[in-house]
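One protein chain is absent from this view; the other protein chains keep their places.
Up next is chain A:
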Amino acid sequence: MEQLKTIGRELAMGSQGGFGQSKEFLDLVKSIGEARSKAEEERIVLLEIETLKRRLSEPDIPKRKMKEYIIRLVYVEMLGHDGSFAYIHAVKMTHDDNLLLKRTGYLAVSLFLSDDHDLIILIVNTIQKDLRSDNYLVVCAALNAVCKLINDETVPAVLPQVVDLLAHPKEAVRKKAIMALHRFYQKSPSSVSHLVSNFRKRLCDNDPGVMGATLCSLFDLITIDANSFKDLVVSFVSILKQVAERRLPKAYDYHQLPAPFIQIRLLKILALLGSGDKQSSEQMYTVVGDIFRKCDSSSNIGNAVLYECICCVSSIYPNPKLLEQAAQVISRFLKSDSHNLKYMGIDALGRLIKISPEIAEQHQLAVIDCLEDPDDTLKRKTFELLYKMTKSSNVEVIVDRMIDYMISINDNHYKTYIASRCVELAEQFAPSNQWFILTMNKVFEHAGDLVNVKVAHNLMKLIAEGFGEDDDDADSQLRSSAVESYLRIIGEPKLPSVFLQVICWVLGEYGTADGKYSASYITGKLCDVAEAYSNDESVKAYAVTAIMKIYAFEISAGRKVDFLPECQSLVEELSASHSTDLQQRAYELQAVISLDAPAVESIMPPDASCEDIEIDKNLSFLNGYVQEALEKGAQPYIPENERSGVLDISNFGNQDHHEALTHSLRFEAYELPKPVMPSRVPPAAVASSTELVPVPEPSYARETRQPASLPSVSDAGSSELKLRLDGVQKKWGRPTYSSSASPSTNSSSSTSHKTTNGVTQVDSVGTSNSKARDTYDSRRPQVEISPEKQKLASSLFGGPSKTEKRPSSVNHKASKASTHTSEKSQAPKAAAVQTEVNSEPAPDLLDLGDSTSSSSAPAIDPFKQLEGLLDQTDVASNVNHGTAGAAKTPDFMGLYADTPVSGLGSSVGDLLPTNRDEFNLTSELSNATRTAQGGVTQFNKGPNPKDALEKDSLVRQMGVTPTSPNPNLFRDLLG
């Protein structure tokens, strides 16, 4: 009987050995899959929770069952329901000796608990024990949990064990230990700061996996402080070189590229280390150039490495040859049909444009295409690029585009962002005041509630102060145009509150200033506003104050005031308002209009909003009153912090607080005093600071390195390299690779440089890639470019007519505008303006005009076309021979149906990649292709076609997705 039960249980499990689930779990999944509505799903899950609660409260649950419950609970929690009643059971399960149960327990707790959960304390002890276990899987499971569950308080408890594990014989453990250490560093830098040397040591680990993991940690460390790792530049360069030369085990090849993920990580690190450091950068040029040439641009991952190269090139000290290579890659990206590559191209262009602004001009049409692309991601990236290349000559077009886009989207987060971008650009580059005000009006009209209130204040300030040109005429003209535009807008429904405030304020100050509009007209409008937005108190307050100002100006100008009936009713309404602020304003208004002209003029002088009001912070005018009171026997004032009773209490509170802080748990008796580490700088900040490193263009052009100097540089590099990293070489290199290899690499590198030196793009990159380019080239001239687009291009990238006029005056204005901004934003903005001014004297590289752009468009080279043709046949034959053909189809997962299957007949053996990638996720696949695939997969380790078919039909029957009509779920599976 007992045995039968066991067999039954075994039957219920899937075919996945230790990972199998019971029938009940499958039932749960099934019923949730079948649920027709969210409510039904909810009901099922709640029922399941009830069941689990009941079961878990039973005594003596068999361990196996318990594991099952925990898994079900994890599932339930993933669906968004609270499973906290069973956390303790998961914790208990981590104590179990059985590996399967222990792992399940760790999985559950690391999904359930946060690092400051109360139950963590119960796990720490188990983790400590497991980290010392002989079974490396137990250690791995514990390390996994460590990453998720240990916080800065508990780090000391496990730190020694984790450090010991860095020397574990299993590379899987070393790898995870280094990651765990890195995690500690993220969570509490001070507790592991004395262990940083371990990261350096692990860099020389003889397992590439461990080395790769170490790179992640080093990347973070270097992001925080690049200077203390400058000595590693040589090592990184040499590792990168070896990786690129395929000295790592074949297992790390990915789509026939040697360890691309490690290459990417290394390039990222080099970018950080070489930023603004000429000496370090020079050591990198050769290897980065090599990668540019070697990288296969037909695969996704190859492009990822190329992109990273561009990032690196644009971050390190500029090298013209590398920049040229980078520009070539960018143009390939932008011309690609893949949106992903376009996206990367735009991003890369944004990086490179800081160093060589002229490259944007070649790609203007591509950029505009991206701008008009339906893909939002791409569009936003393009706006980012445009933002970076905005100048006074193209600001109008760019900001107009941004506003158009802003109006078209609903995503508030991005709307806010792009609105602030518009404001920033308008403030910096506005070609005219008129334009500025109109632009701001648009921004406020469409995103008013999302814009920072400060911007509104800046706008008011700007209108009030004018543009500081000592030209009162211009200022008053500006104001009257502002008033006019606001009177036009004011009638529109549903204006944002902030915008209305600006309107009210401007109308109040300047509505009657030029005498064009009568006071009653303006006040009438203001009353309308107050009425239309009657539930917005701040608008009402602005409106009533504006009315007061207008009447005051009228009175002080000696004109007779006729109080409009709607004003009267508004004031009456407000003086009975719940808001004391509104009441006060209403009463003030009434008081002001009853005064005579001289009094009103001293209260409300016209156009005096910019005059400083002196505030007497000491309240010295009250001294007399205080004196009088004291003489009458009043108690003198004691400042709050000197009052004795209060002092005691607050001190007490402080002490208590201290107690609480020091009352944390200690896992060890004493620790050595630790040096204080600077807290982690957010990466974003660092990134932006590196971006801001000024790279004066003319200087690098002069310092162009001559090819002749190359050998010496790499010589120096390699000799130093021998000292540092011979360990690494021995471990991965072929036995032949030793110090003697350095001359040969030298020569090879210099020759390769010669090839890149040639002006034409003769590539050693690989024929496939030249083929790709050729197809673009040949296609390109046929594409008709609409005149509209061309016009846009010329306005974005500089047309001949616009270039000359503005720069000087606008820059002047720009700096003015920025001084208007509030103190907070002042510093960065001023800096930005500064750089803008600096770059101004240089010839405007982007404004080369249309004629040059068209001539620089690549002409069709008949030879290359021929090459392209040859190449195509090449590829075809490759497929037939089943050699590298498979690798050339760019995206395997791009889901079958098309090419690779056709020519497979004889080539099955070698086509591993395609088969491996064959995905059975589509059930819609036609049967014909399916059998074809089946035929192919036979030769692999994959299942035979019959299996595939069965599985496919099973999936369809199962209806894991609720749309499936078939209710016969799981019948086949469960028998």
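Operating definition for what follows: a contact is a pair of C-beta atoms (placed from the backbone, for glycine too) under 8 Å apart; a residue touches a chain by one contact, two chains touch by 3 or more; residues count from 1.
We adopt the following convention: contacts and distances are computed from a predicted model.
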{"item": "Identity of the absent chain, which is to be given by its UniProt protein name, from \"Ubiquitin-related modifier 1\", \"AP complex subunit sigma\", \"Transcription factor bHLH79-like isoform X1\" or \"6-phosphofructo-2-kinase domain-containing protein\"", "value": "\"AP complex subunit sigma\""}
{"item": "Hidden-chain contact residue, picked from the options A:89, A:182, A:241 or A:401", "value": "A:182"}
{"item": "Residue, one of A:56, A:121 or A:172, that touches the chain absent here", "value": "A:172"}
{"item": "Contacting the left-out chain in the complete assembly, out of A:199, A:292, A:307 or A:499", "value": "A:307"}
{"item": "Chain A residues that touch the omitted chain in the full complex", "value": "6-7, 9-11, 14-19, 21, 25-26, 29, 32-33, 64, 71, 74-75, 77-83, 98-100, 103-104, 107, 111, 113-115, 135, 137, 144, 147-148, 172, 175-176, 179-180, 182-183, 209, 212-213, 216-217, 219-220, 223, 251-252, 254-255, 259-262, 264, 268, 300-301, 303-304, 307-308, 338-340, 342-344, 373-378, 380, 411-414, 417, 682-684, 687, 893, 895, 916-924, 942-943, 947-948, 951-952, 954-955, 958, 960-963, 975"}
